[in-house]
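Excluded from the complex is one protein chain; the other protein chains are retained at their positions.
Here the chain labels run A and B in written order, and each chain numbers its own residues starting at 1.
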Amino acid sequence: MRLVAKGDRGAFEELYRRTSPWLAVRLRRRCADEQIVAEVMQETYLAVWRAAGAFAGAAVGGTAVGWLWTIAARRLVDAFRRRAHHAEPPPAAAVPEVAPGAEELALAETVGGDVGDALRCLAPELRQVLQAMVLDGLSVRETAVLLGLPEGTVKTRARRARIAMRRALA
Amino acid sequence: MTSAVSAADIAPTAYAWEILATGLKVRVGRKRMAVDGLDLSLGTGVHGLLGPNGAGKTTLIRTLATVLRPTEGTLELLGESVGGVAGMGEHRALRRRIGYLPQEFGYYKRFTVREFVEYMAWLKEVPKAEIPAAVQRAVERVGLADRADDRMKSLSGGMVRRVGIAQAIVNDPTVLLLDEPTVGLDPAQRLRFRELLQELGTDTCVLVSTHLVEDVAAACTDVVVFAEGRLVFQGPPDELASMGGPEHAGDSPLERGYSALLLNPEQGRGSW
Partner (left out) sequence: MSGERGERGEHASARIVEGYARGGAGLAADEVWAVEAHLEVCRGCRDRLSAAVGAGVPAVASLVDTVWSGLEPQLAATAPMPRGRRWSARLSRWMTPTMVPWLAMVVAVTLLALLLDLVGTGSGSGSGDVSLVLLFAPVLPVLGVAASWSRGLDPAYELTASVPRAGLQLVLRRTASVLGVVVPALLVGGWATGVMVAQWLLPCLAFTATTLALGGIVGVTRAAVALAAVWAAVVVAPTLAAGRTAFALRADGLPAWGLLLVLGIGVVIARRGAYSVLGAHR
């Protein structure tokens, strides 16, 4: 990161090469509109290029790409906001149905068998809210914009998800 | 990155209106009641505040920003009571969720844009790790990304105003109070600003005090007309426009509606 801050194009290119596929895949799972994803990615990397010096200090704190995701997530929410008032809310990624996939032992252990089961059994709309708030680190307001729901609904679903998880893990 | 969700975040919202004032009175100086018995309720969306000069709009906005104490009446911001017995508190938690741009926006000339917005972010207690990203986002949203590292004394008046808007939104507030934000902006910039306002209005309660009626017509979902310390009208811009007819002074339907409401034709020519 420090190299990028000094204006090293090569370092930036490498940062882009290593992180853009991951970012693209993750964004595509949250927004079905490819144009928005492209726009968000462009804004994110441009912001990193412009303000690398300021970010270098913050990046040392969390995980290396965690903050990259934070920037991208906020830009995604902003993009949704821009289009929300045009009365055609952009399509958030469709909620996948619970697929009866085979257990992958290595990863099931990472999540913890019980937690994994509990997650899988959670209703999809509750899981979606939980994913936005916990995994993506969005606030209630941002989640509401991203999923196109009123804030009250987001809060209700988060509470229900919590109760369901607690009950499943008890 | 996995983050914890606290119970407080997802507790049901305890308030119906972001800004709720009943019988609000604010005294300025020794005798004058700038706000005299105001009943106002504002929710999410963009609200335009219109009114004659000296009517107390700035005083009202200052009171909403908790910079002035109400003299009488009740004021609740985001469910928290401001004024009255609870008034002597510092309202720290509440102020973290408020963004404010004063009419006389004072700034430090020797700071660069980024340094100034960072300083304001620190003053607003934005968590330290989030400051660089929040500053960059705010600067980009107001369209100053190219000038982010220039000193503020080298900026034009409109750009300085935009820096003021940037510092108001840097902490992602739930209540945004803008006093004359479009001063010095050219028409193209005002257009972009209106887009920003509409974007903000999706999940924030924005109150914009302005003299420019076109700003109100285009960007605001709701117009509040404030005169002599009291609420004179609150409703959609179309409704205000429909109150005016061809016999009222004004160049646009909204202006005619405004004059129908406020301007007294019997006033002599000597007083405006």
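In this text, contacts are C-beta pairs under 8 Å (C-beta built on N, C-alpha and C of every residue); 3 or more make two chains touch, one makes a residue touch a chain.
Predicted, not measured: the structure shown is a model, and the values here were computed from it.
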Touch partners, limited to displayed chains, of the chain removed from view: A, B
Omitted-chain contact residue, chosen from A:71, A:84 or A:130: A:130
Touch with the omitted chain, as defined above, among B:11, B:67, B:191 or B:249: B:67
Where the unshown chain meets chain B, residue by residue: 1-2, 4-5, 62, 65-69, 87-93, 95-96, 98, 100, 102, 104-108, 110-112, 114-115, 118-120, 122-125, 145-146, 148-149, 167
Hidden partner interface residues of chain A, rising order: 4-7, 9, 12, 16-22, 24-26, 28-29, 34, 37-38, 41-42, 45-46, 49-54, 63-66, 69, 96-101, 104, 106-112, 115-117, 119-120, 122, 124, 127, 130-131, 134-135, 165
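One rule holds for everything that comes next: only the chains that are shown with their structure count from here on.
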Contacting residues of chain A [partner chain B, same complex]: 43, 47, 50-51, 54-55, 57-58, 61-63, 66-67, 69-71, 74-75, 78, 81-82, 84-85, 133-135, 137, 139-141, 144-145, 151-152, 154-156, 158-159, 162
Chain B to chain A touching residues, read off their complex: 1-5, 9-13, 114, 129-133, 135-137, 140-141, 145, 148, 172, 174, 195, 198-203
